[in-house]
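If you scroll down you'll find the structure; I have some questions about it.
Heads up, one of the protein chains got dropped from this complex, but the rest are sitting where they should.
For chain A:
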Amino acid sequence: MTTELKPDPSVIGGVPVAPFALLPEPERLFAKRAARFAFLAQSSNLAPYLSFLGDLTQVQARLVPDLPPPALPDAARIEVARAARMPPIDRQAAIADPVLHETLDRLCAAAAAIDMPAPARQALEAVSLAPREDRDWLLGNVLTDTIPADSVAPHLFAAAAAQVHMARIAATLDVAQLVPIRTGICPCCGGRAATSSVIGLKELENVRYAACATCATQWNEVRIKCLCCGSTKGLSYRSAETAKATVKAETCDECQSWVKIFYTLTNPAIEPIADDVGSLGLDLMMKETAYRRGGFDPYLTGY
């Protein structure tokens, strides 16, 4: 008896294609982020802020399993969004979702137990007591990625609630149904990226994923490309002292902005949001240059 041999060139090399997006698993995401905040707080000048955010993120993680299910985009909406190259999650609809308001309620109640400075507590109490109209305003600003410079503190709590809500919705989506929208824009919720990371995925190394500041989806972006304007010209990388840094500022001469990039391959513990705050020193250094910060992070407003 003879066995029929068929050539299978696919086994040679076998380098996988980078998945377009990595969806968040909310409980794990916030738990991991909280742990990273706590770790960074051990050896940083920013320890008080990092510990506070660690505790707040812990609250986010604890909220996830008990919250009622959020309003999800239906199949028709996802299809329309796909066809028009729009994100499946409707942020405008999310502002009106009672579950988001419930999330904010529970977050404020649980956050009250966290140790925090007086200005933070004052903002938290104001958000807790705020009537629906003011909460709509807060959540509306957060979900359009615009935080008014004169009321950063109350928006921080609103953003933390929005992160929980949006990550829970994003977690239910199907990666195969997502389409690229525009450079630097989240394919799930249409939000702006906070940072991007050069990561390793099993057999795949050195691929870049941008992290959504709101729903925490990570999506594949071509490297050496400005996340603000999509330019591939005039990019360079700034880092503190050494060229071998694991966090750099990707600067773009075309639009004069910069976005943080982490080399997670060199340090797998890096978390896109926790380390964004942890590397505030780079923001402070970049503030002295002509470039403006392009990454959106409600925990780092004003840099």
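For the reader, a short list of remarks on this structure follows.
Basically, contacts are C-beta pairs under 8 Å (C-beta built on N, C-alpha and C of every residue); 3 or more make two chains touch, one makes a residue touch a chain; residues count from 1.
Simple rule for what comes next: contacts and distances are computed from a predicted model.
With the options "Twin-arginine translocation signal domain-containing protein", "NADH-quinone oxidoreductase subunit D", "Urea ABC transporter permease subunit UrtB" or "Chemotaxis protein CheA" in hand, the undepicted chain maps to the protein name "Twin-arginine translocation signal domain-containing protein" (source: UniProt). The chain not shown here is touched by just one of A:Ile89, A:Cys188, A:Val207 or A:Ile270, and that residue is A:Val207. Only one of A:Leu40, A:Ala61, A:Ile78 or A:Met116 touches the chain withheld from this view, namely A:Met116. Of the listed positions A:Leu22, A:Leu72, A:Ala110 or A:Ala130, the one in contact with the omitted chain in the full complex is A:Ala130. In the full complex, chain A touches the omitted chain through residues 13, 15-18, 44-49, 52, 116-120, 122-123, 125-127, 129-131, 133-134, 137, 149-154, 156, 204-208, 222-224, 232, 235-243, 245, 248-249, 280-282, 284-286, 289, 298-303.
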